[in-house]
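The structure under discussion is supplied below as structure tokens; questions concerning it will follow.
A single protein chain has been omitted from the complex, and every remaining protein chain is retained in its original position.
For chain A:
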Amino acid sequence: MSVLVVVECDGGEVKKSSLEVASYGSQVAQMLGTTATAVAVGEATEANLAKLGEQGISKVLYDAEPRLKDFVNGAYTKLIAAAAEKESAQVIVLANSNIGAAVGSRLSVRLKASLATNVVELPKNDGGSFTVKRGAFSGKAFADVVLSGDRKILAVKKNSIEALHEAGKTATVESFSASLSDADFADAPKQVVMQDQAGGVLLPEADRVVSGGRGMKGPENWHLIEDLAKALGAATACSKPVSDVDWRPHHEHVGQTGITVSPNLYIACGISGAIQHLAGVNSSKVIVVINKDPEAPFFKAADYGIVGDVFEVLPKLTQAVKELN
């Protein structure tokens, strides 16, 4: 019996959301009186995997097969299932990411496990029932879900768990092979295209987000958003109409039908705060709204607000951040 954590790596590094997942998994292991092992997917270095000890992981299994560098559903599912069998994992924890959801759902059938996605808190394990809190209704509510199967798979929402950092602790890295065959790579990508990320910060992983709406008037004004984002080390985002008219690319659109984000800081500039937009951002820890209309609905969801013109306010904010640093 143990806890298995799936960590996603990219360019040799463990993703931030996976550090959170590792911390989550090791706390679940402690709760159950067992240890947490990780299985790494993607491109990783041994040194970075060993550092998962800081998140409470004791051992990391890693298959260095080069074709596993990019996401392949068939192969990842088989690899993680094999790791789960090897470790007799009772609980499997992964990120509520596109990879986590794709693999977690297949694994739940293969391993006869109960699955909860969008998990926002550590589980409660009392009186023989295993319950976990998850987001529901597009961020408008929460549900406590009872997982009845002997095995449980939990997909943890980004930024809902603080990553542990026990400096100096290391995990042992073990090479691991799931004896993957060519057939397991039948759905391997023909091509992987990475998008340009403004300021190099990936929106789904971002701690801080500066977002613009129709109030920005046009793409030529986006440098105001980008300047503030750069000063803050934030990712940039936008509302749906902005991406619909191609002022910004689709992958920046947040909301009900776009990306869901839950950063520590979300700054909304010239966005009205329609309910469909809120659905994608309302679990952000702190929301700042800049809008010239004091009646804009977004102010009801905000922690801080400035009633004013984005063209005047944004340069002042960027200036103030620069002075602070």
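What to note about this one:
Operating definition for what follows: a residue touches a chain if its C-beta (ideal position, glycine included) is under 8 Å from a C-beta of that chain, and two chains touch if they have at least 3 such contacts; residues count from 1.
Note that contacts and distances are computed from a predicted model.
Per its UniProt entry, the chain excluded from the display bears the name "Electron transfer flavoprotein subunit beta", taken from "Sulfide-quinone oxidoreductase", "ABC transporter permease", "Electron transfer flavoprotein subunit beta" or "Dihydroorotate dehydrogenase". When the omitted chain is restored, the residue from A:L32, A:A50, A:A102 or A:A163 that touches it is A:A102. Although one chain is not displayed, its contacts with chain A can still be listed: residues 10, 15, 70-71, 73-74, 77, 96-99, 101-110, 113-118, 131, 135-149, 186-195, 197, 202, 204-205, 208, 232, 250-251, 256-258, 264-265, 275-276, 279, 282-283, 285-286, 288-289, 299-309, 312-313, 316-317, 319-321, 323-324.
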